[in-house]
Each structure stands twice: as structure tokens, then as C-alpha cells.
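Complex shown without one protein chain; remaining protein chains in place.
Take a look at chain A:
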Amino acid sequence: MPAVQETVEQVRQIDVDQYKYGFETEIEVDKAPKGLSEDIIRFISEKKQEPEWMLEWRLEAYRRWLTLEEPTWARVSYPKIDFNDIYYYAAPKSTAGPKSLDEVDPELLKVYEKLGIPLREQEILAGVEKSKIAVDAVFDSVSVVTTFKEELKKAGVIFMSISEAIREHPDLVKQYLGSVVPTTDNYYATLNSAVFTDGSFVYVPKGVRCPMELSTYFRINEKNTGQFERTLIIAAEGAFVSYLEGCTAPQRDENQLHAAVVELVALDDAEIKYSTVQNWYPGDKQGKGGIYNFVTKRGDCRGANSKISWTQVETGSAITWKYPSCILRGDNSRGEFYSIAVSNGHQQIDSGTKMIHLGKNTSSRIISKGISAGVSNNTYRGQVSMHRKAENARNFTNCDSLLIGDTCGAHTVPYIEVKNSTAKVEHEATTSKISEDQKFYAMQRGIPEEEAIALIVNGFVREVIQELPMEFAVEAQKLINISLEGSVG
């Protein structure tokens, strides 16, 4: 059993609160003054050299945000956030638009090296077996570098930071930005609309199959900053793109806010596959510190026969509040959601999905696996809504929770709303612990207890891991084992 052995070794090596990516880097930064006001928004907009309409868009969102109240319905608790005690803009000084990697601060490059993120194109090319992955690296508030831009350009794919896109492709941005998650959507999305600093922009033109995996790597480094990224992915008619995001942050005692918005648009026959491996700093054993991950992610299957699939592996963050959703507007469109949410220590997760069926023959599938350990709380909250005109719509939902130890909680809160008699909805959920029978079966075949548990947990999440691109599947599996360390056995 070499694979299992490897897993167990991995678990042994790393203690639960030895967060691997918790280092901090001394980098000279350019910061906006602390706090939030119209002036700060003007400052951000000016830094980004944005056109007037973008500033107006931000200000409108800000004014709206002032009238909103923080949502309290999620099963998470945290002290009140002081939105005026956050830096809304922090950028490494040396990155004023580097043309090539050679101009990027070597300190920064070291960070990514340490994180294992390939930024040098040739390095990736040198690896014979590795497939190519284009990376957009976002460091605090700005995108430091985007790789493989030229090669992607040849295929017609636009992949750049959103700040660049606002300058270079204003028409595309104007047409799609806020069309899936409007500025008025919810408290954090509205805040993000006002102050977002960077993120990725992807446009895959008609009929193009994106030649490589695209990925964005988010890193929070600076103290007391919030990261507000905005990602917009558009797949035109018949296009296909697979996109992956990853995230880490230094280990600190204070909580840091991360409020992102991701918008996906799939036109006729297009397909977008969006995978997340979320590994923000989860806080220490006592529940001190960690990232508040309050994210709005939504995909719009705008065209007929389009497909959007979300895959997420959530192991980090002190608090996660995140519901990647699909609006199935086009006839025959399909939405998928595969999730593994692992909570340990004092982590709190309230996550799930929404599948809004508007078009005929739309279908959706939800597979959610929650694992709770320590004194954490892990909630699946999902909605499946079949509207009047969603003839022959189909949904299948399966959410399973696994409890490890008796001090954690696992909760399931699905909302199912059906307004069409030809629609068919199936939902099932279970909560249990690793059964003695399963363990016994493995152990009486000579597998030690710890390995047996790892084996069963891996089996439990396999359905979701399979949906991830190959390279990340391995990483995700390791991550899960690491975050469960100290809770099994």
C-alpha cells in the first residue's frame, strides 16, 4: 500500500497547526491609508488607472454598501469586523507593471518558489511529464505576473489580471462585470464591488478550447489588509476552459478578511470547469487568527447546452462563507458542484451551492462531502430551485457528513423549491462516523488503524477528488490528510 503509506507519512510529518504556508515575507509595499471611504476608493481606482465609468461603478456600490447590514443567517460566529481597521490596498512597490519575470522583485519570486507555484515558463517546460499551466499570481492587492500570456494569445484566449483587462478590454469588462453578481447582490459582494483590487480575467473566444489549464494563485502577505479579488471568466459559444485557484496566507494572530467575487459566464455550448483548493491560514489550535473567507461565486449558464462545474476542496480559513452557484438559464444547460469541506480545530464552515433552474431540460448534480473534527462546525447549506418554466429539469443532491470525535458538529440545511410538475428532484444526506465495521474489515486484513482511517476518508471523498485536474487531485488529497492530522486514530 505505498499510496496509503505515503498519506500516513505525510500526516505524521506535519502537526495540525504547523501550517505549511504560514511564513511572512518582508517586501516593501505601497499601501493606501487604513479605512474605507470614497477617497480610498478613488485612490484605488487611480492607482489602477481606471476609466471614469469604473470609478462610478465602484462608488455606486460603496454607497449601496453603506445602507446594508451584515448578514447573520449563516451558522458562523465571529466578533464584529471593523471595516475601518483594514488596509484596502497594499501592493509590492516593485511591481509597477513588470514586463517580464526578470523585472519582478526576486523576493517575490522566492515566495512563489517556496509555495511551489511555477512562475517561470521554461521551468515548467523543462519538466517533461508535467502539463502546462498558465498562472496569474495575485499578491495582496495586485497581480504580480501572468505566465504564458503570449502562447494563450495565439489561441485567442485573453488571460490577464482584471486591472489590465479594464484598461485593455473595457468593452468586454463593461459588458460582463456585475452581470452575474450584481453590485447590489449581498453585503460582501457589494463591498467587493467597491474596493476590489485585482483578480483574473479570462475570455475564451468562440469555438476555442483553451490549450492549457489556467490558474490564479492568491497570496495575502501584508498585515491588516483585506484581500478583495474579482475574477471574471467568459466562455463564448462552444468554448472550453478549465481554471484553478489556490490560496494561502501567513500565520498570524489577527483575523484577516478575504471577500472575493467570482463571476462565470458560459454562452451557447460553452463549458467552464472551475476548481478551488482553498488553504488560507485556518488559525491555531486555540482558534486564534485565521482568514475570514466570505466569498460570492456564481456561474451563469446563459447559453443553451452550456455547462458550469464547480469543484472545491476547502481545508483552510477560520471561517468560510461560500456558496458557488449556477444559474441554469439556457435550455439543456448543466450545473455541477463537487465539494469537500474539511474543518478541524476551531474552524467554521458554512458552505454549499445554489442551483437555480430557469430553462427547459436543465440538470444539476451536487455532491458534497463534509468532514468535521476537533471543535469545528461544518454546515452544508444549499438551495435547489425549479422555476415554473424549468420543464423536465433534474437535480440530484447527495451530501454526506463524517464526524471525527464528539466535540464537533455537522449540519445540513438544504432548501428545495419546486414549481414545475415535470421537474424531478432527489436529495439525500447522511451523517455518520467511520463505522466500526469498515474499520474492522480493513484492520483484520492487516492494515493498521491509522492507515485504515486514512483509507476510509480517502474513499469518502474520492468522488469529488476525481473531478479535480490530475496534478491538483494529488495535492488536495495530501491537504485533506494534513488538515485532519491529530484528529484520527
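Here is the rule we use: a residue touches a chain if its C-beta (ideal position, glycine included) is under 8 Å from a C-beta of that chain, and two chains touch if they have at least 3 such contacts; residues count from 1.
Quick note on the criterion: contacts and distances are computed from a predicted model.
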Name under which UniProt lists the unshown chain, selected from "Fe-S cluster assembly protein SufD", "AIM24 family protein", "Diguanylate cyclase" or "Phosphatidate cytidylyltransferase": "Fe-S cluster assembly protein SufD"
Contact partner of the left-out chain, one of A:257, A:410 or A:480: A:410
Chain A residues touching the omitted chain (full complex): 67-69, 73, 186, 386, 388, 401, 403-433
